[in-house]
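Sharing a structure, written as structure tokens. Questions coming.
Complex shown without one protein chain; remaining protein chains in place.
The first chain written gets the first letter, and so on, giving A, B and C; residue counts start at 1 in each chain.
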Amino acid sequence: MATAIIIIAGVGLVAAFTLALADRFLSVKEDPRIGMVTAALPGANCGGCGFPGCDGYARALVAGTAPNGACAAGGDACARAVAKILGVEATATERRVALVKCCGTRSEAIRVGDYNGICDCNVAAATAGGDKGCTYGCLGYGACANVCPKGAISVRDGLAKVDKRLCIGCGKCVTACPKRLIELVPASATIHVLCNNPDKGPNVRKVCGVGCMGCHLCEKNSGGKEAGHFTFQGFLAKVNYQNPPDDAQIVAKCPAKCMAEDPHFETGH
Amino acid sequence: MSYYLMIFVGAVLVNNFVLSRFLGCCPFLGVSKKLDTALGMSGAVVFVMTVAAAVTWCIDRWLLAPHGLGYIHTLAFILVIASLVQFIDIAMKKFLPPLHAALGIFLPLITTNCAVLGAAEINCKQGSGFFESVFFSFSAAVGFGFALVIFSGIREKLAHADPPRCFRGIAIALVTGGLLSLAFMGFSGLVKLPY
Amino acid sequence: MKTVKSPFKFKGGVHPDYNKELARDKAIETMPVPAELVVSMSQHLGAPAKCIVKAGDFVTRGQVVGEKNGFISVLVRAPADGKVKSVEKRRGPAGGMADAVVIDTTAKPEVPETPENPGAGAAKGGPILPPLDWKTASREDLLKRVEEAGICGMGGAGFPTAVKLNPPPGKRCEYLILNGAECEPYLTADFRLMLERAPRIRLGVEIMRKILGMPAVRIAVEANKPEAIAALEKAFEGIEGNVEIVVLPVLYPQGSEKHQIYATVGRVVPEPPALPIDVGCVVENVGTVAAIADAVELGEPLLGRVTTVSGDAVAEPKNIFAPSGTKYSDLIAFCGGTKEPPAKVISGGTMMGFAVSSTDIPTTKTTSGLLLLTRKRVFQYSSQACINCGRCVRACPMNLNCAEISKAVEADDIASAEAMHVMTCIECGACSFGCPAYRTITQLCRRAKNSIRARMAAEKAKAAAAAKTPAK
Partner (left out) sequence: MKPKETAEHYILSSSPHAHAKTGVSRIMLDVLIALLPTTAAGVWFFGMRAVFVIATCVATCLLTEALCRMAMRRESTVGDLSAVVTGLLLALNLPSGIPLPMAAIGSVFAIAVAKQVFGGLGMNPFNPALAARAFMLISFTGPMTTWLKPVSRCCGGTCGAAPDAMTTATPLAAMKTMFAADAATGATPHATGAIPSFWDMLIGNMPGCIGEVSAIALAIGAAYLLWRKVITWHIPVAFIATVYVYSLIAGGAPAYAQVLTGGVMIGACFMATDYVTSPTFGKGKLVFGVGCGLLCMLIRQFGSYPEGCSFAILIMNALTPLINRFTQPKAFGAK
């Protein structure tokens, strides 16, 4: 019995000693801050910062080649934590979420054909421009939902919808959309124009029942041009997110019904 | 020569460590998603198992057996293998950085690979000689790698499959592993050896 | 000059129903100018032309309405006299939106020709560009004429011909290959052209040879067009130099540039971004060659082309010479309308053409055909699982592992699709054609290519931005 204990203990000691020596003399130096920063990041590996995963961003942060605050998922808290580790000032970031700027559901937007192919917006868009009459509108084949690392986008009634609570603002959907109709907007903004068609009113009406006609009523109702809540591109109203409107009345007064108050969709996760 | 060939065939095909002895299932399921990682893991296992067999043989023969302590060899082997893997990890990082980059992430996983311990145990039980032990462990590791590589090929294919929701992931991998084991039963009796 | 059988056979290929008998015996008819023309600025590959007219302007036949906008670009001329109704974004056959000049050809000029509005007067008759004598004209003059005439490849892709005929320094054209394969089902436009205008093609070949520095010429024609081969043999009789008519076996996609090069001279074009000129070859469609002859000898720029209107829904299939910008509905009306309601309208052939959502779309310089198919000719794609039968990989002329690529793309694994060389896919459709599971293999390849291209463009933009802002 005693021999057994002695031998096991001896083997253990020798092993421990060897490992300790190895750690002391053979170890390879690595900046300890990399591990600390990685721990401070959310660990979603969404790639929204442009680096391969959180570890990659952490290495770049420590190396000083990346700006702090690029992590939309972690938000302010994360940026502050990272700044504390790195000893630099944090730049404030407002949480941003994706917004699909189209409200042409199956019952409102005109379909010009029967699409028969793979469920992917990019391919559908390359097939005669897609089956939607409006060439600017959401095709509803979920290219954005496919790339969303958080599963925050789902397609309902032929339209992609974003779950605001799940969205981390990584912006992958923005580049995935062949129609470029997804925009990152401040999470605090509540009033949005859900149309992306800059054509003249009659042309928009031809293809969609809820398209923006550029009537400027929203601008008038929100205090006129001076108030600066809206900008216009062609015949399309755009919310100025630097100075977003907050009067819900203008949504109700929109004759085209292309505006909405907080259209973000909640999947009930 | 033919004796060693028999050991090899026995350990790789007939009594495959994973598919027949069901040892080392954790890395078998864990590191088989991609062929590249499976190859890396196989390389690491072959390396560690061969070295571990040599070390444990020495411990058993010269430290435990003389004192009649055969009954604690499991305890001793776990200790030795765990430290050995750690040591190899550190040493490899220092002296062979490219090899460490390729195998490094798998080394900590091997610490708890029961296949390493299993090989040592079997050697111990068989009371085989040094070279025999080392060669058997090497063969067993090759068998482990063989199964792992085959399995990773199938799993790469399964990654594009569309099983029912409840079978996704590990569940379908286990079913596949079971079927693979079923297929390997065809080799039974191919070599008539205790191994 | 001699006629030879194709010495090289590429791997793969399929045999679709050709259905060429519908229109192969119909002589080319010239269509009267329709009341409205929609002249797209994007009729070619590369940057769309820059529109230089505005609504209300009067244009004359041959007047430049769109200027070349970049190196890989082609100018656009008005195909007929008329008044510009509007300049607006119009959907093209592939679905992309491009500026288009809508011309009302019934409007007579109201304003006299002024220095501010040149060419506002009615067509003066006579040639649009001064005719050139190709024998005495310099190479540069001929090249300039090809550019001025707005000629692009008329086989389908629409690559600017002037760019193709002017190889970059250090690269020499050893073979000029004329693509008369017309392997697409239904289409007979090139066949009729070879049959009826073979002497034009010979003239075009002589001009192109001069531009390219006297390369050897190979005229590739599929074996199912014996009349065309006979016509070409007659027209090319007595031509000096190394000229051969290569009779290709009937196999789709024999008309693919890379495969034609292989079938005629046995050279293999490497992976993209390599071009045929990298192996010393220039491939031009027979229609393009005839257009070059017209542009040089007659001073007639490329204003229209032969389009096959066919399919089982068309009352009378025809080969029509129509001005570029003719709406599909006008073409169909010229063919006597439809006898059955079409379920699918295709711009181009059935293997590589584009399904369109409306007949309001205009023809372009590359519209080789317009097919109207009834429901019984249309099949539905499905998302059934691949059964790994290997028909697609056997059919793939590029030797790709289509089955695995399609599965990878379905699982959003674009990286492994890229590793399987999906970028070399020529989208010929041979894989989808034979797939017993009716899978959308070609679409999936296209999807992978699109996202790889998008990623490459993003990387390039990133690199450019990084190069601009010096590292701190």
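The criterion applied here is as follows: a residue touches a chain if its C-beta (ideal position, glycine included) is under 8 Å from a C-beta of that chain, and two chains touch if they have at least 3 such contacts.
Since the model is a prediction, treat every value here as computed from it, not as a measurement.
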As a test of the contact rule: which chains in view would the missing one touch? A, B, C
The listed residue (C:Thr3, C:Asn69, C:Asn242 or C:Ser358) that touches the chain absent from the view is C:Ser358
Note that chain A touches the absent chain at residues 106-117, 123, 126-128, 130-131, 133, 209
Kindly note down the residues of chain B that lie in touch with the hidden chain. 35, 149-151, 153-154, 156-158, 161-164, 167, 172, 175-176, 179-180, 182-191
Those residues of chain C which, in the complete complex, touch the missing chain: 10-11, 14, 16-17, 185, 258, 262, 268-271, 274, 342-346, 348, 350-360, 371, 373, 378-379, 381, 384-390, 393, 397-401, 403-404, 420-421, 424, 427-430, 432-438, 440, 442-443, 446
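Please note the rule applied: only the chains that are shown with their structure count from here on.
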Looking at chain pairs A-B and B-C, which one is connected by more C-beta pairs in contact? A-B
Using mean C-alpha positions as chain centres, tell me how far chain B is from chain C in Å, no decimals. 60
Name the residues of chain B that each touch 2 or more other chains. none
For chain C, what residues touch not just one other chain but two or more? 410
Quick one: which bits of chain B touch chain A in the complex? Just the residue numbers, please. 59, 63-64, 67, 69, 72, 75-76, 79-80, 82-84, 86-87, 90-91, 93-95, 97
Within their complex, state which residues of chain C touch chain B. 385, 407-408, 410-411, 413
Given the complex with chain C, which residues does chain A contribute to the contact? 65, 112-113, 116-120, 122-123, 125-131, 135, 146, 175
